[in-house]
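All protein chains of the complex are present and in place, except for one that has been dropped.
What follows is chain A.
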Amino acid sequence: MQRASVPYFLILPSFLLAAVIILWPLKEIVSLSLHDVNRFGMLKDFIGLEHYRSLFANPDFIAATWRTLFWTAAVVIGTLIVSVPIALILNEDFYGRGIARILIMLPWAISLTMTAIVWRWALNGESGMLNSALRDLGIINTNIQWLAEASTAFPMQILIGILVSVPFTVTIFLGGLSSVPEDLYEAAATEGAGRWDQFRLITLPLLKPFINIAFVLNTIYVFNSFPIIWATTQGGPANSTDILVTYLYKTAFRMGRLGEAAAVSLIMFAILIIFTILYVRLAMREEKQ
């Protein structure tokens, strides 16, 4: 009897903490999203799905949703494409590998907010060092006001997103590569397989579960990423670089429309859950084949 209760006793503190901090706010958000709410957060009448209806009729929200999907896809896919060759190189033995690893990992150690603030300064039109560097290299003739327009600001934000996601992704891949047995390559080499064949037939299949993990985790992180866009443009100019998280924050804490903001939260959660379930299904089906 006493034996049987031990594991529950052991998981209790972590369960209680996570439940209070995660489930209670979730319940609160569900109720906010279904009620008329005033600026100070007082619940008024139950209005059903009215907040959701007005969101879907709002072109700013629709634009932010599409932009979020584009942002997530661009950053995650860009990160994976950049990270695979980097991890392959960092897994080899060469002079200065230790330094190379530290340099590639550096953005992970530095707060995203700091990196974003520094980029905001580097992208400044008149005083920014990106313009002066590009001018020195002869790539541009006149200064570009990077953050003044979405057409230049958003690609830059995606670039920053990729740069800060690479370290985590490379780390996962390095972990995966270290589990590939060396003699597999030797065997393949004696069979006459070239470098490319070795990569295609051995490395890539063994790396696949790690690519899956990196894909899912990065998608969740990037989809929810707030500091890059908030610290560079705050979603501006004129909401043209808003993604759902910045839209949510503005709706809640600038405009005080708590009911609508709660609905945005739940829509985001729903998108993530649907994505995860679909992806896990697909990955599992592939494994079976």
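Following the convention adopted for this analysis, a residue touches a chain if its C-beta (ideal position, glycine included) is under 8 Å from a C-beta of that chain, and two chains touch if they have at least 3 such contacts; residues count from 1.
By our rule, contacts and distances are computed from a predicted model.
For the omitted chain of this complex, the UniProt record lists the protein as "Maltose/maltodextrin transport system permease protein MalG", which is one of "Maltose/maltodextrin transport system permease protein MalG", "ABC transporter ATP-binding protein", "Twin-arginine translocation pathway signal" or "Iron uptake protein A1". Residue-wise, the contact with the chain that is not shown comes from A:Leu103, picked out of A:Leu103, A:Met255 or A:Leu278. The omitted chain makes contact with just one of the residues A:Asn131, A:Asn218 or A:Thr241: A:Asn131.
Mapped onto chain A, the interface with the missing chain covers residues 4, 6-8, 10-11, 13-15, 17-22, 24-29, 32, 41, 82, 85-86, 89, 92-96, 100-115, 117-122, 126-133, 159, 163, 166, 171-172, 174-176, 178-179, 209-210, 213, 220, 224, 226-227, 230-231, 234, 245, 248-249, 252-253, 258, 261-262, 265, 268-269, 272-273, 276.
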